[in-house]
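Note that this complex is displayed minus one protein chain, with the remaining chains in position.
Coming up: subunit A.
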Amino acid sequence: MLQVLLLTFSVVTVARAELCKPDAQNAFKVRLSIKTALGDNAYAWDANEEYLFKAMVAFTMRRYSSKTTTQISNVLLCNVTDRVSFWFVVTDSSKNTTVPGSEVEAAIRMNRNRINNAFLLSDKTLQFLKISSTLAPPVEPSTPVWLIVFGVVLCLIVAAIVFLVVAGIQQRKKKNKESTERENLEEKGEVTITIENGIPCETLDLKAGHINGVFSADDERFTSL
């Protein structure tokens, strides 16, 4: 009796060992980078962590297919390395084969967040090598931010331009009015205006009158007192 039991046990173990192998059908490789993610707070990978992993995968399969038949013992881990990477398969106890890879993949994709959080890791540090993760899209506001800033700056600049142009026009109108007034007063002979060669001094262009350097009073040329 005992021998039969031992024989079946060894057969089952061998069969199960055959189910979980690197590159076996429906097997997935997992890679963890605990030290990169947690630094000094990193935990060591031991049998307890493996148990947690099996539990999480079983939980995932249960949630996905709503079958309550997946047990922790259905999840097989093998080839654990120092890197902390290993292969796992999910077996189906009723049929003694592995659950199809597509089902496992879909289940893990659905519950990826829960698995990551159980190990305090992220999509990058807990990698399922054949399962691509859905990346979170960046938050996009309804109007792009740059348009808002652009609008503000544009309004400021346009307002400044309009202000300057209007001020310039007003100044020119005032000057024209003043010069016509002055001409009227001149005809009446009431205002004395300084004139040089027949041109009133105010209208002389500033550029045209300049100081001659040779004749200007240069302090250095005169002996100081």
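Following the convention adopted for this analysis, a contact is a pair of C-beta atoms (placed from the backbone, for glycine too) under 8 Å apart; a residue touches a chain by one contact, two chains touch by 3 or more; residues count from 1.
The working rule: contacts and distances are computed from a predicted model.
Engineer: Write down which listed name, "lipoyl(octanoyl) transferase", "Solute carrier family 6 member 20", "Sodium/hydrogen exchanger" or "TMD11 protein", is the UniProt protein name of the chain that is not shown.
Structural biologist: "Solute carrier family 6 member 20"
Engineer: Check each of A:L6, A:M110, A:I161 or A:L185 against the chain that is not shown and name the one that touches it.
Structural biologist: A:I161
Engineer: Quick one: which of A:L6, A:V153 or A:L185 touches the chain that's been left out?
Structural biologist: Checking the options A:L6, A:V153 or A:L185, the one contacting the hidden chain is A:V153.
Engineer: Among A:A24, A:V84, A:A106 or A:L120, which residue is in contact with the omitted chain in the full complex?
Structural biologist: The missing chain is touched by A:V84.
Engineer: Can you name the residues of subunit A that touch the chain not displayed here?
Structural biologist: Missing-chain contacts on subunit A: residues 31, 33-36, 81-85, 132-135, 137-138, 145-147, 149-150, 153-154, 157-158, 160-161, 164-165, 168, 172, 207, 210-214, 216, 218.
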